[in-house]
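== subunit A ==
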Amino acid sequence: MNTHWSSLVYTTFVMGALAVYLLMPRAGRSTNIAGTLIGMVALALAMFLCADMFVGTSSGNALFYASAVIALASAVKVITDEKPVYSALYFVLTVLAITPLLILQHAEFLAIALVIIYAGAILVTYVFVIMLAQQGGRPACDHRARQPLLAVVGGFLTMAVIAGQMATLPDEQAVIVAAAPAPTSDAPLAEPDNTMQVGSVMLTQYVVAFELAGVLLLVAMIGAIAMSQKRIPSEKLVEPTKPPGQIGREVGPY
Partner candidate 1 sequence: MIRDEDIIVVDTPVLNAAERLYIPQIVAGMQVTLRHMFKKSITVQYPEQKRTLRLENYRGVHRLNRDEEGRVACVACFMCETACPAHCIHIVAEESPWDDREKYPLQFDIDELRCIYCGMCEEACPVDAIELTPEYNLVGRSRQEMVFDKEKLLKVYDQTKTEKPRKNPRITGYAGTGNRTEGQPTGDSH
Partner candidate 2 sequence: MLDILKDQFWFSAILTVVLIGAIMGVVAYCIYFERKISAWIQDRVGPNRVGPFGLFQPLADGAKFLFKEDIIPANVDKPLFLIAPVIAFGLAMIGFAVLPWGGNVDLDADGIIDVTAQVADPGIGLLYLLGVGSLGIYGVVLGGWANNNKYAFFSAMRSTAQMLSYEIPMGIAIFVVVITVGTLRLEDIVLSQIGEGNVWNIVLHPFAFIILLITIFAETNRTPFDLAEAEQELVGGYHTEYSALKFGMFFLGEYAHMITGSGFITILFLGGWHLPGVPGLQPGDVSIWAMLFKMTVMGAKIVGFLFLFMWVRWTIPRFRFDQLMRLSWKGLLPISMILAGYATTLVYLGKATNIPWALGGNVALLVIVLIYNGLRSGEITGRQANLPAIARPVEAHS
């Protein structure tokens, strides 16, 4: 059974990799349709595999499948779409699809924090910068990926090693669980108030890391401000210089 399953699993991975490769922006004819079809087949196959293995668990329900499929599909769109704005927006969709997954894992606070921090702040900054920096049409660098084949092969080999192992060895789960340290139980997950647990663990056990994170944010803020203050001379345009203090348009004598 194991060989049968693993061949299916690896077929799924190969199809996914092929789909990503075909969806990459390239010169010449677009292969998006073929890529989309293969990707859909790969996702369906993955769902089939998961559904067979995880019936009756929280990861076996429809919300998980819907969210996971949306997250994967939009993540692929992020790296394959030719317009950076669409990439950023598909990433918002990824984040919103991951949110229910975290809620399924009883991480409500983290889920909403993900939406607020990622979708509400970080991605807005991305969209902001993309809009600032993409004024004049679509540059060539978005039309053609760099070594997509190598990248896809490398990425999916790594992933296949990790995930393929986990998916094909359900029996060894017990070993992992057994090897895991017993729950320290100062904050068991059974409690309904996830926020309070996270807060108490973060502010007792990891309070130093918490403070360091604050310092890191402060440093980053100072760095960003310092960077934005710096005037970078353009290497292309030479700006006409005017004597300081002179304002307005110069009019020659007539």
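The rule is short, and it goes like this: contacts are C-beta pairs under 8 Å (C-beta built on N, C-alpha and C of every residue); 3 or more make two chains touch, one makes a residue touch a chain; residues count from 1.
A word on the picks: all candidates are chains of the complex that A comes from, given by their letters.
Predicted model, so just to flag it, every value in this text is computed and none were measured.
For subunit A in this complex, the touching partner among the options 1 or 2 is candidate 2.
Residues 85, 89, 92, 108-109, 112-113, 115-116, 119-121, 124-125, 127-128, 131-132, 192-195, 245, 247 of subunit A touch candidate 2 in their complex.
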